[in-house]
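Removed: one protein chain of the complex. Kept in place: all other protein chains.
And now, subunit A:
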Amino acid sequence: MFLAIREMKYAKLRYTLIGLIMVLVAWLVLFVTGLANGLASDNAAVIQKMDADYFVLQEEADNRLNRSELSAGQVDAIGGEPFGVRMMTIEHTGKVDVTVFSMNPESEIMPRIVEGKSGVVADQSLQMTIGDQFTDSITREVMTVTGLTEGQSFSHTPAIFVTEGPVSAVAVQSKSIHVDGVELLTKKEALQSIPGYKEEQGSLMMMIVFLFMIAAIVLAVFFYVMTIQKMHQFGVLKAIGTHSIYLARTIIYQVIIISIVSLLISVALVYGIAFVLPVDLPFYLTPSLTAGTSLLFLAVSVLGSLLSLYKVTKVDALDAMGGSF
């Protein structure tokens, strides 16, 4: 720490600049992570949160929940908790697309009702209150909201839970199903087959991976160039009795200090920006996701300094001597 802190204090500008880059990269990493998480939730929250390990769908449904239709006979043979999924456009204050889930309100897959009771349970994001009425824009059927739920959406639309409707799929806990004409999906497979889910998550994940790589490489280059500049100085330090491990530790301390300070600033920035973001932007960052991402960022940064550590161990104390041999 002795050398690490003093050098950073002395070369403030240099370390501030590299810190600034790290702040921006870390900020972007956290932001894209929050966005990926928010989009995933926006697209699949109902399925993600549903208390089921497997889903049984109609074989011809191409793994798509809203295309699947199961007959009463099949449902009986499968057992488990049946539910229906259909897309609907409703008229409330204006026209809104929603996904209507039909299921037994007593079943385990029914989400928690935060206010009111079962019947017609609308997600809070629809900004309806109990007693509000809305119209199915095709059938002109009028429904009255009886309860509210929280954070439930599917295919980027808010979810509404009703008690009756045709069955699309059955949620089950075990994978031993012997019924003709159906297909068993794991929860993960069911999520992946939601339209757009894979593509969204894949491209955002690629951005995150690239950002991690950029962070590692930027730090690697910075410390490598600094190390090369300081070869003679490291030679002097070694000659007067500094061990390579001490010098390597100095570099690691610096990387850790820069990364932690940058991360703290980035986390503050990202939570600050989350406040001013428009509500309908799907951004969702939990403390554990933030902590996990930050730790990974720290690990990647330290990894980036390995090149310099190798270089430091190769410095010869003889470099300190000015004369020729």
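Just so we're on the same page, a contact is a pair of C-beta atoms (placed from the backbone, for glycine too) under 8 Å apart; a residue touches a chain by one contact, two chains touch by 3 or more; residues count from 1.
FYI, contacts and distances are computed from a predicted model.
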Which of "Amino acid ABC transporter membrane protein 2, PAAT family", "Putative hemin import ATP-binding protein HrtA", "RNA polymerase sigma factor" or "Probable glycine dehydrogenase (decarboxylating) subunit 2" is the UniProt protein name of the chain not shown?
"Putative hemin import ATP-binding protein HrtA"
Of A:Leu3, A:Ile21 or A:Ile113, which residue touches the hidden chain?
A:Leu3
Per the definition of touch given earlier, which of A:Leu13, A:Ile240 or A:Val279 contacts the omitted chain?
A:Ile240
Decide which residue listed in A:Leu204, A:Val261 or A:Ala320 touches the omitted chain of the complex.
A:Ala320
Considering the complete complex, identify which of A:Ala11, A:Ile217 or A:Leu281 is in touch with the unshown chain.
A:Ala11
If the hidden chain were put back, which residues of subunit A would touch it?
2-3, 6-7, 9-11, 232-233, 236-243, 246, 317-318, 320-325
